[in-house]
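After the C-alpha cells below, expect a handful of questions from me.
Here the complex is missing one protein chain, while the rest keep their positions.
Think of it as A and B in the order they're written, each chain with its own count starting at 1.
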Amino acid sequence: MIEIRTHGRGGQGAVIASEILADAFFREKKFVQAFPAFGVERRGAPVVSFTRVSDGEIRERCEIYEPDHLVVLDPVLIETVNITAGLKPGGWIVINTNRDMCGSGLCETFRVATVDANSIALKYGLGSRSAPIVNTAIVGAFAGATKLVGLPAVLEAIAEFVPVRKENNMKAAEEAFKSLIVASKR
Amino acid sequence: MKKVIMGNHAVSYGVRASDVRVISAYPITPQTQVVELLSEMCANGELDAKFIAVESEHSALTACVGASAAGSRTFTATSSQGLLLMHEIIHWAVGARLPIVMSNVNRAVGPPWSIWTDQNDSLSQRDTGWLQIYCESNQEVQDTIIQAFKIAETVMLPVMIVLDAFFLSHTFEIVDILEPESVRPFLPPYRPAKKIDVADPHSFGNLASPSEYFELRYMIEKAMEDSREVIKRTDKEFEERFGRGYGVVKPYRCEDADYILVTSGTVASTTRAVVDAMREEGIKIGSLKVRVFRPFPFDEVIATLSKAKRVGVIDRNISFGHHGIFYQEVKSALYGRTDVPVTGFITGLGGRDVTPPVIRTIAEKLIKGTNLEPDINWIGVKI
Partner (left out) sequence: MGEKITFKSFKEMPICAMSVADMTYNLTGSWRNVRPYYDFKVSPCRLGCPTMENIQRYIFLVTQERFEEAWSELMEANPMPSVTGRVCFHPCMEKCTRKDFDQSINIPAIERSIGDRGLDNPGWMKKAPATKKEKVAVVGSGPAGLSAAYYLARRGYPVTIFEAAPSLGGTLRWGIPEYRLPNDVLDRVVAQIVESGPITVKTGAALGRDVDLAKLEKEFAAVFVGVGLSRSRPLGVPGEDGRGVERGLDFLRRVNGGEPVNPGRSVAVVGGGNTAMDVARCARRSGAEVTVVYRRTMNEMPAIKDEIEEAEHEGVKFRFLAAPKSIERGASGPLTVHCQQMKLGDPDESGRRRPVPDGDASFALSVDTLFTAIGEEADDAPYAKLLERDGNLVATKGEWGETSRTKVFAGGDVATGAASVVEAVAAGRKAAERIARMLSGEPEPAVEEPRTISIENINTAYFTKGKRVLVPRVPLDEALAGYREIHTGYDDRMLRREADRCFSCGVCNFCDNCWVYCPDVAVRRLENEYEFDYDFCKGCLVCVIECPRNAISTREEGK
C-alpha cells in the first residue's frame, strides 16, 4: 500500500489534488481511497488530505500518520507546519516552488522534486495571480517524479474531476510532468 | 460502471437506481452532498422525482410521510441534529407503516457543535421501529439503499441507512454504480395495498382506542421479526444479480478465534486489518461486524461469539448512565445463552480517529484481561 499526504491551503485545491491522484491510480487498476483531514476550512488555512493506493482492498479507514510520500502545494507551509511528520525515509516530497530546495535539509532524508506550479498555472489561466490553482500541475509533477502513476492516467483523472478548463488543466499537468526538477544532496 | 466517488454520492446513486418518486430534504447544515446531487439529478431529468425542499428536517420527513401514504416511493437524507428534529415523525412513519428510506450520516450531536462522526444520533432512534443498517464502504452504502427499499416495501416499515461522517461520507473510493435499468427487475415499482386515494376515501392516522392500539403495536413488532428473513432473502437475491452480498453480520476469522472484537461502521473495516496483523503474530483473534442493528441479529451474534474465550465490543457511542450501546445489545443477546465474558470499549467519540494502534490497544487489553473494567473502558481519553 502507498499512502500519500497532500499539504496545501484552503482554496488551492489540495483535496481535489488527492482525489485526482486516487482517480489516476484507479485508472491503472489499483484500489484507491482519498479524503480530506476533516476540519472547519477557510481560505488560506493549512489543509491536509490523504490518498491510499493498494493492489488489494483497502481496509484502513483512518487518517494517514506515516505517509510514503508528500505533495506540498505551498512551500511556505514548510516553515509553519511540520509537514514531514511521520514521512518514511526515502519518500518523495513533491513541492510547488521556484526555489532551489537543495540546501533545505529535506534532501538529506527524503527525495525532493520541485516544480514552479504557480507559473505553470498562471500560464494556462488557472486561478489568479494572487491565488493560482496549482493542484493539477502538482499532480502532473508527482507522476513525473515518482513514476508511480502514468501521465495518461493523470490526464484522464483530471478530465473526470475538474469541472472547468479541462484542456488547460491537462496541459498544466503535462508541463509540470516534464519540467519538474529533482533536487540533489549537496 | 465503476467510478471513484464520495460516500454521500454513493447514497445519491443508490436512490437514483431505486426509481424514487419523491425526495424531501432540508438543504442546509447538517445536510450533506447526498441531496445536492439528488436535486441536480431531479433538475436535469436523470431522476424522475419530485424534490421538495422544506424549512426543517421535521417537515422533510413529514412530507415523506404524506408522499409515502399517497403511494410514492420516498427518500430523505439527514444527519445529527436534523435526525433529532425528525424524532416525532420518525415514530409516526413506523406507526403509519410507511416504507420510507432515509440515509443518516452519523455525526456527533451538540453541544459542543461537532460535524464529526459518532453514533449517538442514530442510536437515539433505536426504539422507534425503524430498521437500521450500518455500512462500512461506499459500495455497501449504494447497494444497501437499493436493498432497503425492497425490504421496507415488503415488511411495511421504514429503513435507516447509516454511514460514518467523513470516513465514509466525504471519502472517495471506487463504487460500481448501478443503473436503474439493471435494478428494476430486482426492485419493481412500489404498489401499496392501501394508500391515500380520493376514489377510495379513508381517514389515516386516526385515533385508536385501547382495544386496537395494542394489536397495532404487536403487528409492528411482528413485521420487525419478519424482516429478519426478508433482509437475508433480499441480500441473497441482490448477490445473485449483482455479485455482492453483505449479510446481517460479517464475521472475520472467527471460526477458531479465542478473542473477538465486535464492531460497526468504518471501524469494522480497520479492525480487519488489525486482525490480520495480529494473526500474523499467531494470536487467535477475529472480528464481528454488526451490519443490521435493528432488528438485532441475535442468532448470528450468539452463534459467532459463543465459541470465543473473550469478547470485546467497540462502541463509538455512549448511553450515559449505562454503557456503550452495542455492548448492551451484545450482552443482552448472550445473557443466559453462553458464559463468554464480554467487555465494552468506548472510543472515537466526536470523530476522534480510530486507528489500527487504537484497535490494537483494545485487542491487547482484552487478551491480557487485567486492568479491565467489567463494562466500560474508555480508550484514548486524555485524563
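In this text, a contact is a pair of C-beta atoms (placed from the backbone, for glycine too) under 8 Å apart; a residue touches a chain by one contact, two chains touch by 3 or more.
For clarity, every value in this text was computed on a predicted model and none was experimentally measured.
Trainee: In the complete complex, the chain left out here touches which of the visible ones?
Mentor: Among the chains that are shown, those touched by the missing chain are B.
Trainee: Quick one: which of B:202, B:368 or B:382 touches the chain that's been left out?
Mentor: B:202
Trainee: Which listed residue, B:73, B:97, B:316 or B:365, touches the chain dropped from view?
Mentor: Answering carefully, the residue with contact to the hidden chain is B:97.
Trainee: Among B:34, B:67, B:101 or B:156, which residue is in contact with the omitted chain in the full complex?
Mentor: B:156
Trainee: Which candidate, B:212, B:255, B:299 or B:373, sits in contact with the chain we can't see?
Mentor: Checking the options B:212, B:255, B:299 or B:373, the one contacting the hidden chain is B:212.
Trainee: Need a quick check: the contact residues on subunit B for the chain that isn't drawn.
Mentor: Listed in rising order, the touching residues are 95-97, 156, 194, 202-208, 212, 215-216, 218-219, 223.
We adopt the following convention: only the chains that are shown with their structure count from here on.
Trainee: Averaging over Cα atoms per chain, report the distance between subunit A and subunit B in Å.
Mentor: The separation of the two C-alpha centroids amounts to 35 Å.
Trainee: Can you list the residues on subunit A that touch subunit B in the complex?
Mentor: The contact residues of subunit A facing subunit B are 19, 22-23, 26, 31-36, 38, 40, 58-63, 65, 160.
Trainee: Any idea which subunit B residues touch subunit A in the complex?
Mentor: Its residues touching subunit A are 2-4, 115-116, 136, 164-168, 170-174, 266-267, 269-270, 272-273, 351, 353-356.
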